[in-house]
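All protein chains but one are shown in place.
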Amino acid sequence: MVPTRTVELEGHIIDSGTMGRCFGLVMDMGGEFEVEAFDIGRHKDEESYCRMAVRADDPSLLQSILHELHQNGANLSDPVDATLDPAPADQVVPTDFYSTTNHPTEVRYEGEWLPVEHIEMDCAIVVDPDGPRAYTAVLNAIREGDLVVTGEAGIRVDPPDRPRGSGGPFGFMQGGVSSERPSESLIEQVAAALVETKEAGGRVLVVPGPAVIHSGAGDALARLVREGYVDAISAGNGFAVHDLERALYGTSLGMDIETLEHPRKGHKHHIYTISEVIRAGGIEDAVAEGLVEEGVMYECVANDVPYVLAGSIRDDGPLPETITDAIEAQNAIREQAHEADMVVMLATLLHSVAVGNCLPSTTKVVCVDINPATVTQLLDRGSSQAVGMVTDIGTFVPMLAEKVLD
Amino acid sequence: MVPTRTVELEGHIIDSGTMGRCFGLVMDMGGEFEVEAFDIGRHKDEESYCRMAVRADDPSLLQSILHELHQNGANLSDPVDATLDPAPADQVVPTDFYSTTNHPTEVRYEGEWLPVEHIEMDCAIVVDPDGPRAYTAVLNAIREGDLVVTGEAGIRVDPPDRPRGSGGPFGFMQGGVSSERPSESLIEQVAAALVETKEAGGRVLVVPGPAVIHSGAGDALARLVREGYVDAISAGNGFAVHDLERALYGTSLGMDIETLEHPRKGHKHHIYTISEVIRAGGIEDAVAEGLVEEGVMYECVANDVPYVLAGSIRDDGPLPETITDAIEAQNAIREQAHEADMVVMLATLLHSVAVGNCLPSTTKVVCVDINPATVTQLLDRGSSQAVGMVTDIGTFVPMLAEKVLD
Amino acid sequence: MVPTRTVELEGHIIDSGTMGRCFGLVMDMGGEFEVEAFDIGRHKDEESYCRMAVRADDPSLLQSILHELHQNGANLSDPVDATLDPAPADQVVPTDFYSTTNHPTEVRYEGEWLPVEHIEMDCAIVVDPDGPRAYTAVLNAIREGDLVVTGEAGIRVDPPDRPRGSGGPFGFMQGGVSSERPSESLIEQVAAALVETKEAGGRVLVVPGPAVIHSGAGDALARLVREGYVDAISAGNGFAVHDLERALYGTSLGMDIETLEHPRKGHKHHIYTISEVIRAGGIEDAVAEGLVEEGVMYECVANDVPYVLAGSIRDDGPLPETITDAIEAQNAIREQAHEADMVVMLATLLHSVAVGNCLPSTTKVVCVDINPATVTQLLDRGSSQAVGMVTDIGTFVPMLAEKVLD
Partner (left out) sequence: MVPTRTVELEGHIIDSGTMGRCFGLVMDMGGEFEVEAFDIGRHKDEESYCRMAVRADDPSLLQSILHELHQNGANLSDPVDATLDPAPADQVVPTDFYSTTNHPTEVRYEGEWLPVEHIEMDCAIVVDPDGPRAYTAVLNAIREGDLVVTGEAGIRVDPPDRPRGSGGPFGFMQGGVSSERPSESLIEQVAAALVETKEAGGRVLVVPGPAVIHSGAGDALARLVREGYVDAISAGNGFAVHDLERALYGTSLGMDIETLEHPRKGHKHHIYTISEVIRAGGIEDAVAEGLVEEGVMYECVANDVPYVLAGSIRDDGPLPETITDAIEAQNAIREQAHEADMVVMLATLLHSVAVGNCLPSTTKVVCVDINPATVTQLLDRGSSQAVGMVTDIGTFVPMLAEKVLD
C-alpha cells in the first residue's frame, strides 16, 4: 500500500499563494495528492480550508514532502504528540532536532497544543514538562538533558497572511539579487545554457557596455565571437571606440589594459581612433586596410557577425557606423531583439533597457552588472527565463569564455 | 441582475500561483467568484483547468476586474471579436487602446484567433484585415487610420509557466528594493505607522548606526526619544561615542556637524569623549554631573528610555555601559527584540541583523539604508510586516521626526 | 616680539606634496613663514631638505599651526623632550594627550629619540622609563600612573613617501565620496551657493533624471523653476514624459506619487501622455490648451525657461520636442553647458556625463545620486568647483527647495 498522510491548510491560503505552493511542492518532489475537501473563503475576511491526501512511493520521500508542506503551513490532520529527545550535552542538539521558522508555532504535548514562547528563527524548541510550556532555545542556551523537539510530528506553524489589498507600504518584502552566490558555479550554468542554445540552433545576442573593454574582458568576448557563440552585438559607439582603441593602441580610454599604465598622450587615443576610422571610411574598411587586426569589432567583421551601434549624447565622434537617430537605432535594436533566443547583457544599463524593452517574456536573459541596482532594474521587466548576477564583468567574461570553450 | 462573466484559466495555474492570484484579485477588488469547474493536473506535465463565474455590483467594476484577470492569464470563456478603432492621427492612439504585456498574446478577428506578431511591452496592437494579421506597434509607428485594438474583449494572454523543480539558475527573477520610490510619501506612511503603534500602546525599538550621527540626524532622533516615540535603543559603542562626542564637542569623528569643518585636534575628540565618560563613571553619571547635556544618549537617560550598547571588535574604548561579551549582548538584544511591536533599523547592518535574527515574523519592521544590498539582506529574513527604504539617513530621520511631531 | 619657531622637513617632500601642504597650511591658518634653507633632491633617490621659520600673532595660534605641521611631517628643529603626564586613572588619559597617527613615530626622552613600538592610529603613547621604551596604548590598556605623552613637543612623525613612478597598483589610495556626511548641513551650503549664484546674476542649469519624478521630488523642482532659481533644464524624453504623466494623471510610470498605489490602467498612462501631447502638437500647445497645468515642464513653459530634451534608445514616444539625433542634441546641450555658471545634476548618469563633457573646469557643479559609483564617475572629470552628494533625490530636492525659498 502506498504510504499516505492527510494534511490540512487553513486561512487565506489562496491569495497568499500557500495552497498553490503546497500543490506545487508535492508535484515537484515526486509525490501525488488528492484534494478531499476544498472550501473557498469568498469574502475578504473569510478563511479557506483545504484537506488533501498526500502519497509518495516510499516512506522517507513522504517524510520529506511532509516536512516541506509543514514549513509552508500545511499541518497533519491526525496529529500526534511531538517527539522529545534529551540534549546529549550542553550546547549540543539531539539528532534530527526541529529548527524553528520565525512564524507563530505550536507543539503538541500530551494531547495539548502549547504555543512556543519567544519564537525566532533557527532555534531548537525545548519542552518543559512542568507547566507544561514550550520555548525556543539558541544553541548556546541548550543544557544537557533539555527535552528538545525532534522530527516534524506534533508541530503546527502558522505563516502570517499577506495583507489584502494594498494596505500601505508594509507588506511581504522580498530581497533582490544578491552578490553572495557561488560565482563559479553560476557562471558554469550560464555557459551550459549558452552552449545548449547554440546546439539547438538558437541565436545569441550580446549587449556589451564599454566597461567590458575597460575591465580587460575584450579578448574573452572577441574569442566568443570568433568561435561562433555570438550571433549579434547590440552596443553603443563608446563600446566600439574603446575596443578599436584597444586594437590600435593597446589602451582603453588611455590606460594600458595589461600594464595598467597611462602612456603619455594616451588621453588622445580615443579621438585618434575615431579620426582614423573615419579617414578609412568605417570599421569594415579599417579592417580591410589592416588598420584594425584584433578585438571584438574585428571579429565581428571577420566572421560576418552583424552589429548595431546606437548613438548617444555622451559619444565622442561618433564612428561612421553609429546610428545617431534614436528612433532609427531603436528600430534596429528591436529587430535584433526579436530574432534572439538568448540575450547576454554585460554591464550596460542603457543598452540593456533598450533591448529588454523589445523582448517577449519567453526569451532567455542573462544580466550581469557589478551594481545590484542595475540588475534589479533590468529583472523587474518580468522575464520568465532570466538570471541576474552581481559580479565583476572583468572576471565574468573570461571565466565564461573558458567554461564555454575549454 | 448582478453583472456576471465567466472566465477560464488553463495551464500550470496552481504552482505558478496564477489561480491563487486570480482568486485574490477578485476579492481584493470587491467582486465575488464561484468556481464552476476545477480540474487539477496531478502530474508534472499535466495542465490544470479552472472555470469561474465572476460577479460585481456594477458593470464598470466588473470591467476593471476582468481587465486585471486578463492581465494575469484568465480569459473570457465566451469570447467575442476584439474591438478595433482607427488611429485618429499619426502617432496618436485611440481612446482606451489596449497596451500589451510582453507575454504571448492572441486577438480574435472575425471569429479567428490571430497570434500577435513581435510581441513586446507597452505597445498597441494593430490588425491588418489583409492577411489577416495582428502585430504590435510602438507609438511612433502608428499611422492615421491603423486599426488599433481597444478595450479588453477578444484578447488572450498566455503568461509563461514557472519552470517546475529547480531547473538551474534561470527562472522567474524578481527585482528587489529600489530607491526610485516617492520618498516623502513613503516617509509619511512610516510616520503614520509609528504614531499608530504608539497610540495602540505598542513598543518601538530603534536600531541606529553611527551614520545617524555622522549624517547629522542625531538631533532629530533625540527629539523622537524626548517626545516619547522611542521605547528602547539597540546600538553599538560607536553610535553612543559619536553621539556623546557631538554633545561634548559638536563634532562627530572630528567633523563639525553644522559647519562641516574639521576643528584642530578634532581627531582626538572621540577618544577624549570615552576617557571623560569613563572618568565620570559612565553615561548616566556623565549626564548627572552635567558633562552631557544633549543628544540621543542624554535623552535616553533623561527620559528613562533603556538602551543596549553591544560591543564589537572595531570599538574604541569602549564606554563603561558597553557589553563586550557577544553572547551576553545577544541575550540583551533578544529581550529587546521580543518586547518590540515595531522596529526601526537605521543604517547599521550588524545591529540590524542581530535584532532581526530574534524577531518573530509578525513584528513590524522598517529598514533604512543607502546601500540597496543592506536593505535586501535584511528583508530576506522574511518579515510579513516590513518596509525597506533605500535613502539617505541624514534626510530620512529629520523628515520622519517632522512628520511625526508636527 | 612675534612668536616664532623653526621647523624642518626632510625626505621626498616635494613630489609627495608634503612641502606644498605645509606651506599652504601655514597660510591657511593665518601664520607666516620664511624659507631659511631649501635643498632640492634632484634625482629619484635624493631627499630634499627645507628649513623654515614659522610665525603667528599669538602663541596659541602658533601652537595650532605647529600641531598641524607636525601631523604632516614637519618637525621642530630645536627639539625638547616629550612632555609626560601620569594617567589619572585606569582607562583615562591626561588632558592634552598626544593621539597617534599610523605613521612611524619617535618620541624624545632624556635627549634620546625612542621609536614608538607597535604604532597604530588613535592611541596614546606611553613611555616606560625602564628600558627606556615607548609604545602605543589603546584607551582600555591605560593604567593609572602610566606616563603618557602630552602636547606636541618632542615627537617626530615620518609619513611614508609616495612611491616614485607608477610602481604597480600599490600606492597611496584615497577613498571617494561617502554618504556619511551631514546631509542637512551640506544641503544648506548647496542652497547658499545657488542663491549666491543667482544674486550674482549667474545662470543655473539643472540636469534632472526621471528618478526626480518617481521619487516624488517633481513638485519641489517645479517650485524652484517657478521662483526663478532655474535658468535652463537639460533632460531626456523620459523625464518630461513622467513629469507630464504626473500632471495629467497624478502618477509616474503608473504609480500614484502620493498614495503609492497603482491605479488600474495606470500602466497605460505614460503612453497616453505622449499620445495626448503629440495630438496637441507639443508641450507648449498642451500647456496652452490647458491639458497640462502643473509640473516642471509646465513651469518651464509658463516662465520661459528654455529646456533641451535629448532622445535616447530607451525612449517611449518620443515627445515632439525631443531631439532624436544624438549629435544635434549634443550641440544643444553644449550650448546650455557653455552658458551655465552653476550646474545641478540630479540622479542621471547619461545626461550628467553629456553636460559634464562640455563644461570648463571653472563652472560650479553639484552632483547628486544615491549610487556612489555615479557620483565618483562624474567627479572624476576634474571640476575645481564641485560638490558630490550620495543621497536620496526624493528628499534632497524638497529640502533644497525649502532652504532656498523659505
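Chains here go by letter, A, B and C, matching the order in which they are written, and residues are numbered from 1 within each.
The rule is simple: contacts are C-beta pairs under 8 Å (C-beta built on N, C-alpha and C of every residue); 3 or more make two chains touch, one makes a residue touch a chain.
Computed from a predicted structure; not experimentally measured.
When the omitted chain is restored, the residue from A:V138, A:V195, A:A302 or A:L405 that touches it is A:V138. When the full complex is taken into account, the listed residue touching the unshown chain is A:D316, out of A:D158, A:D316, A:E335 or A:D380. One of A:D39, A:D122 or A:E289 touches the chain omitted from the figure, and that residue is A:D122. Although one chain is not displayed, its contacts with chain A can still be listed: residues 64, 67-68, 88-89, 91-93, 97, 99, 122, 124, 138-140, 179-187, 189, 211, 214-217, 252, 255, 257-260, 264-265, 267-268, 270-272, 274-275, 278-279, 316-318, 370, 390-396, 398-399. Interface residues of chain B with the unshown chain, by the touch rule above, are 166, 168-169, 260-262, 310-315, 318, 322, 324-327, 329-330, 333, 349-351, 353-354, 357, 371, 373. Hidden from this view is one chain, which touches chain C at 14-17, 19-21, 23-25, 27-28, 32-35, 38, 40, 42-44, 101-104, 118-122, 138, 140, 159-162, 164-165, 168-179, 186, 189-190, 192-193, 327, 330, 334, 337-338, 357-362, 364, 372-373, 375-388.
Heads up, the rule we're going with is that only the chains that are shown with their structure count from here on.
Both chain A and chain B derive from one sequence, and where they touch, over half of the residue numbers involved are common to the two copies.
Taking each chain's centre as the mean of its C-alpha atoms, chain A lies 35 Å from chain C.
Note on chain placement: the centre of chain A and the centre of chain B lie 19 Å apart, centres being C-alpha means. In chain C, the residues that touch at least two other chains are 260, 318.
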